[in-house]
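Here we show just some of the chains, and they stay where they sit in the whole.
All chains are identified by letter, namely A, B and C, in their written order; residue positions are counted from 1 within each chain.
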Amino acid sequence: MAKNNKETAILLIHCADQQGILAAVTQFLNKNDGNIIYLDQNVDAAESLFFMRVEWELDQFAIPREKISDYFDTLVARKYNMLYSLHFSNEKPRMALFVSRMSHCLFDILSRHMAGEWEVDIPLIISNHEDLRPVAERFGIEFVCFPKNQENKSAQENQEIALLRKKKIDFIVLGRYMQVLSDQFVSQFPNAIINIHHSFLPAFAGAKPYHAAHERGVKIIGATSHYVTADLDAGPIIAQDVVRISHVDSVDNLIRKGRDLEKIVLSEAVYKHLQRKILVFNNRTIIFN
Amino acid sequence: MAKNNKETAILLIHCADQQGILAAVTQFLNKNDGNIIYLDQNVDAAESLFFMRVEWELDQFAIPREKISDYFDTLVARKYNMLYSLHFSNEKPRMALFVSRMSHCLFDILSRHMAGEWEVDIPLIISNHEDLRPVAERFGIEFVCFPKNQENKSAQENQEIALLRKKKIDFIVLGRYMQVLSDQFVSQFPNAIINIHHSFLPAFAGAKPYHAAHERGVKIIGATSHYVTADLDAGPIIAQDVVRISHVDSVDNLIRKGRDLEKIVLSEAVYKHLQRKILVFNNRTIIFN
Amino acid sequence: MAKNNKETAILLIHCADQQGILAAVTQFLNKNDGNIIYLDQNVDAAESLFFMRVEWELDQFAIPREKISDYFDTLVARKYNMLYSLHFSNEKPRMALFVSRMSHCLFDILSRHMAGEWEVDIPLIISNHEDLRPVAERFGIEFVCFPKNQENKSAQENQEIALLRKKKIDFIVLGRYMQVLSDQFVSQFPNAIINIHHSFLPAFAGAKPYHAAHERGVKIIGATSHYVTADLDAGPIIAQDVVRISHVDSVDNLIRKGRDLEKIVLSEAVYKHLQRKILVFNNRTIIFN
């Protein structure tokens, strides 16, 4: 299982828990000379469910990559009624970034991208305001502005979707994009829109969470990244973090402290997504190691 | 300001913010030879409010302790429209502990008491079940059981209040007492009932918060200690803490991890209360350093 | 893999990483009708090592429990050059507690034991002082005092070892036992003595860590539980936790805040040990999920 830079394949699997699943999957790979370099699995005993992520090298693997899905389906998945997805390490995902006026998440993501921290392409930044166009230009990324109001929202979203499709975008990151996406938009990108909410969800869902946290007098504030679903601020949680505050902190201080949380938590979620280490089940996430 | 074990007086003060308050209070103490050993104050700029805790030694203080309140009121407090409370370090508060069946908070509090961590008397443990009587007996503390149901609740509470009065109880700690106290009971002990709620409030108020946290798929759980008010789980928050969890954790694991949070957070709140370092204003707490 | 209260067997395994290990182990269990209820494994890619913990139910298992070790050795372990240990869920480990004068760790452990949080027997408390005898008596546990000085240390340790053997003690917990154990003593209980050090190791090893932390002006303090080895404060780390401090905190405050850390971190380590979720390799621990 020595790690190197060979091309790999990744399987994310879930199914009802049954005897022999793990042996079946690992034997399928071993028999065909797939050197496993990563394996994480767990069982939800309460609901009797099995979850697994396995990654193996392709160079010695007996099955050609275009036939892996077919073979795995026939030889393993059907027998255990598995749901699975197959990924390849050399497929670089394409991300679109949605922003409004605040720049901290945008800068954090672009600087990671530029520093080579992530394997991702970012061909497109979309905003409802012009404010951050200069930042996008500074990083040499196309910036398209779709201002929205109640009348044009649906039309603008349709244009956004068309552009996203044209640019072959795989997933969307909302970097403090201060607009609610319609159900119709969300349904086009299931488990592929990552949002950052500036509170410790489910506390303080909705608008102005820092004001609400200050009003309630909490001693800790948080940030939550999650996949966007039709249900506002209620999608599967990917990552959360918190920071201590006290009565001394004004709302402005909460906003300042929260910015650091937001950008770190959002980037953590994007990183896990890029690594294909997230499996969504029943509005919850399994985050593999 | 050298600290030692001399008897001290403590003033907790709040009022509208005005020029000269701090100088007025410190001069009042200095002029009368009160050696200040602690001072913490802050201003809520948004609401223009001033909060202060000051502690000074009584041995050289020119004003006899029984007249301090009168003098301070006349010479300082009225001028600035202050609300204040005066405490003395040699008054040992008397705590009653309310418990049900879980012992972790009870043990944690009794072991601190026995080890001399806290300056407090605990003459009474009240429960709605008999289960923890042996623990109380082991520590030599009177244990009185008031089983409650819908019919007898009001009568039982009246008996509890009578007993608490008879025992000269200053404040009550609910160590996972699984009963809601009536408004009438609560109104008898304003800012003097400390509860521990087993979630990161305001998330998961109400019953079964660990089940709710598991269902929602959060990545962090918490515990919250607060003063009890008529509004369930909505009183002023004193202390909070959190611990990371993952998809691997069953509800039972959340309960296990939560126990440690609960006992530590509750004891932290009790400690701050005993030190007279909590000031309640507008359903929020100021926790002095 | 449904969890219930059937008797289980646990294997802790490590070896050089090789293809097929995981399949070999899981097949061995599946073929013999051992229902796996827990499996966690990981590979240290840098050193090419494989670590695993697997637990399965014994009721349907084809191999009688007294022959499991033999069969596993012959059929699996030898082939892969595995080192392994086998445990059974119905073997309740026997713990001895060593304490000096501070009671917080002692109370925390005894209250968990009494509340049934842990599957453990505690037949013996050993101390170098008489101070905590009343606590031991309160909990009905035998307390034996071995006062030590430079002259009698070796003789006293020999008596302690004899008593520990007589009481069939499996592992020892040092609950702020303020004495260094000799190499000779330590060598009798490899990976079976758990200590709590009151600092964030390797910072502030040795005596008076809170004083050293205050002197250095750190902003966070910690506590570290580890297995005791001949090398003082340098054994394999099991658990660590930290708490924020500030310039406001006196050394006494660090000691107070540290007590809570110490007892929680020590108990976390004991819990993991009791669950056989710790594997020691190369002076480091693998802590299974």
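Keep this in mind: a residue touches a chain if its C-beta (ideal position, glycine included) is under 8 Å from a C-beta of that chain, and two chains touch if they have at least 3 such contacts.
Given the structure is predicted, the values throughout are model-derived calculations rather than measurements.
The complex is a homo-oligomer: 3 chains are shown here, and the full assembly described by the structure file contains 4 identical copies.
Keep in mind that, in the parts below, only the chains that are shown with their structure count from here on.
Counting the residue numbers used at the interface between chain A and chain B, over half appear in both copies, so the two copies meet with largely the same residues. One inter-chain figure worth recording: chain B and chain C are separated by 36 Å, centre to centre, where each centre is the mean of the chain's CA atoms.
Mean C-alpha position of chain A lies 42 Å from that of chain B. Counting partner chains per residue, chain B has residues 248 touching two or more of them.
Against chain B, the residues of chain A that register as touching in their complex are 42, 44-46, 51, 200-204, 216-220, 222, 236-242, 246-248, 250-251, 283-287. Across the complex, chain B is touched by residues 102-104, 107-108, 111-112, 114-115, 117, 135, 138-139, 248, 256, 259-260, 264, 267, 289 of chain C. Of all residues in chain C, only 1-3, 17, 19-20, 22-23, 26-27, 30, 35-43, 45, 48, 50, 244, 289 touch chain A in the complex they form.
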